[in-house]
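A single protein chain has been omitted from the complex, and every remaining protein chain is retained in its original position.
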Amino acid sequence: MKKILAIALVAFIAVFSVFAGGASEEAPSTLKIGFIGPLTGDNANYGIRCSNAARLAINEINAAGGVNGMQLELIAEDSQGSVDRAISSYEKLAYTDNVVAIIGPVFTSPALAVAQRCFEDGVVMISPSATHKDVTALGDWVYRTVPSDSLQSEVAAHYFYEVLGYRNIACLYAMNDYSQGLAEGVEDTFTSLGGTITSMQTCMVGDRDFRTQLGEIRATNPEAIYIPNYTVEDAQILEQASQLGMNIPFLSSDGFSDPEIYNLAGDFTDGVIYVGPAQAEASTILVDFQAAYSEAYNGDAPDSFATNSYDATYILRDALTRVFENGGDLADIDAFRASVNDEVKATDDFEGANGIINFAANGDMVASQGVYDVEGTTPVYVGSFQVVDNHIVQVD
Amino acid sequence: MNTLIQYLQYFLNGITLGAIYALIALGYTMVYGILKFINFAHGDILMIGAYTGLFTYLALLGESTNAAWMLISFFIAMLVSMVFCAVLGMFIEKIAYKPLRNANRLAPLLSAIGVSFILSNGAAWMFGTQSRRFPYPFDDTPIVIAGLSITPHQILTIVVSIIMMIVLTSFVNKTRMGKAMRATSLDQPTSELMGIDVNRVISMTFAIGSALAAVGGILASFDFRVYASMGTMTGLKAFVAAVIGGIGNIQGAMLGGIILGILESVGAPLLGIPSALRDTIAFATLIIILLVKPDGILGKNEREKV
Partner (left out) sequence: MLNFFQLIIIYAGIYALMAIGQNCITGNTGMLSLCHAGFFCIGSYATGIICKILGLSFWISLPVAALCSAVVGFLIGVPTLRLKGDYLCIATLGLGEIIRNIATNMNPVGMMSIPRAELFGYQFSSRNKVTFIILVWAFVLVAYFIFRQLAHSRIGRAMTAVREDEVAAQSNGINVATYKIGAFTLGAAIGGTAGCFATAYTLTVQPSSYTFMVSVMVLCMVVLGGMGNLKGVIVGAFIIEFIQYFPQLVGLSSVIPAQATQIIYGLCLVILMIWRPQGILGRDKYRYGDPRSTKEKFISYFKREGKKGGKV
């Protein structure tokens, strides 16, 4: 028994080594783009959607002839949401695969660790969903196609206060970088406008019981509750609030753009207002993308982070095209990566699925924010907004 | 007065949450009581049970909206899931734990962790990583009495966990198989000499434990949703519940579950600290309870003898 097991184990490793040996002999005619995100574990859904969207974009680009006659290849690595794995994924992509740029990491914590390495080694990184303000604090090399949480929360707080006219709201947020950043951003802006946050309730990611927090919030009698969390938490909060007989409007963030919420809590989403990515009105890119995505992935619908990932891939495509036009040479990978950085930075009015995208000097996305009003289980686009001179302005 | 109602509501929430923990803890305690072995994969069997139940239920239901058929297919789904998990549990025991029965106590623990990895990632691979909703097979409008609200599925969870506790207690104490289980738990070699088929007893233990996990998984998925990693944290909490009550003790698992649920619900507002610290409260209480009663609340105090 033991012998057989031992032999099986050895054979197992041997077979995989051969398999891998075959896989590592790539034709030199591909341009490799790395992806880092959680593909297993609790939040794998976000990573898988983002990598699917990037892969979809790359397939489209390849079908259209690639870049400079070269095919693109996406190499997706699993970060499992942990720093160790994110770093090891980065090392694999940057040194073993010699990628030209990286899309991801999806979450802030690994993004902070990887951003530092990208900055030191000179690799472009475009995160589709790491919202924390510190991600782009290092400056060069690090970009994102998602608004920083300070930008989103500023628009959100102004919208709640000025347009919706709320004066007392409560927050229920998870203790993670994303939700905390948004909740505290809204708290700051909302209070500075003269509103009151009646209660700031916290939970942990992965919690499934929010009835205590909702009870505490109910006791402070707010006009609305702001829930900037991941999909599953938001779905639980909506349902449990209804079970407790609470009839209070809910406000949310771009985490709510995940259509999964309507499967999980479709009966309770009516009337939720959330701030998400802006949409370019005249363009059909978003609609086309959504259709292509659900066709390619068994009817699954993309969330806003997947859309960001799609945009990031096209931004990279444009940047790579320009690098080749300026005589970029893959033989010197460091110089090539540096020119990719220059070209990504030079992105000018890129028209993506999420409207017109530009990068600020620190690599943050500059864009207006969209507001959505959910009717039943369909989000209705209200318009895109910006905060100008401490007042909210509708852009279109 | 208002705050009193509020706290009563938290208390009620705690009991309903605790009933889920208790239900899962029963399975843990069952296996531990007989084999003195922490089945780390129990949480993942629970997840498999929830998926099996969900798919069977959806397949049986089809397009039908008939209330009676919904209930019937729910109970059929639960039975199918129990049987499936029982078989799965026995299979896992044969493959991963049986060869290690005479090894040191930590070897099966590791093997169980391996199994847990395989199950949770296998499920994520096959069923995808998104959470799924288990539709209520009955009208789940909350019942409000004197300002306190409770939903039918929560009542169902409480009732089922009490029934399971009673059935399990009488099974272990009254039946021949139960007697064999208790004998195996006390002294494996001797019971073998007395003509008890230890292999069968252990298989049976795993089958029952896993079937309980399936029930727990399905009832938990009303409140927790169905997703591939649902077993990890739920399983851990249930295990803590089993230990609080005194692991190996069936009533203890029930008591431990309810205590844990109430602590999580009432603890944070009572102490006036953020709710995100509720795990700290739960685990700190666990440690305090263990320090006062090192074998759990209802655990037998086994003093070491020379």
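In order of appearance the chains are A and B, and numbering begins at 1 in each one.
Simple rule for what comes next: contacts are C-beta pairs under 8 Å (C-beta built on N, C-alpha and C of every residue); 3 or more make two chains touch, one makes a residue touch a chain.
Predicted model, so just to flag it, every value in this text is computed and none were measured.
Peer 1: For chain B, which residues reach the chain that was dropped from this view?
Peer 2: Interface with the chain not displayed, on the chain B side: 32, 38, 95-96, 99-100, 103-104, 106-111, 113-118, 121-122, 124-125, 236, 239-240, 243, 247, 274, 276-277, 279-280, 283-284, 286-287, 290-291, 294-296, 304-306.
Peer 1: Since one chain has been left out of the picture, which residues of chain A touch it in the full complex?
Peer 2: 1-3, 5-6, 8-9, 13, 16-17, 19-21, 23-24, 39-40, 44, 75-78, 81-84, 87-89, 91-92, 95-97, 108-109, 112-113, 115-117, 120-121, 132, 134, 138, 175-177, 180, 202, 204
By definition in this document, only the chains that are shown with their structure count from here on.
Peer 1: Please work out the Cα centroid separation of chain A and chain B, and write it as a whole number of Å.
Peer 2: So the centroids are 35 Å from each other.
Peer 1: Write out the stretch or stretches of chain A touching chain B in their complex.
Peer 2: My answer: residues 1, 40-42, 44-45, 48, 174-175, 201-204, 206-209, 211-213, 215-216, 218-219, 231-232, 235-236, 242-245, 260, 263-265.
Peer 1: Please give the residue numbers of chain B that touch chain A in the complex, ascending.
Peer 2: Residue positions touching the partner: 2-3, 6, 9-10, 13, 17, 99, 121, 124, 129-133, 142, 144, 149, 151, 223-225, 227-229, 233, 264-266, 268-269, 274-276, 278-279.
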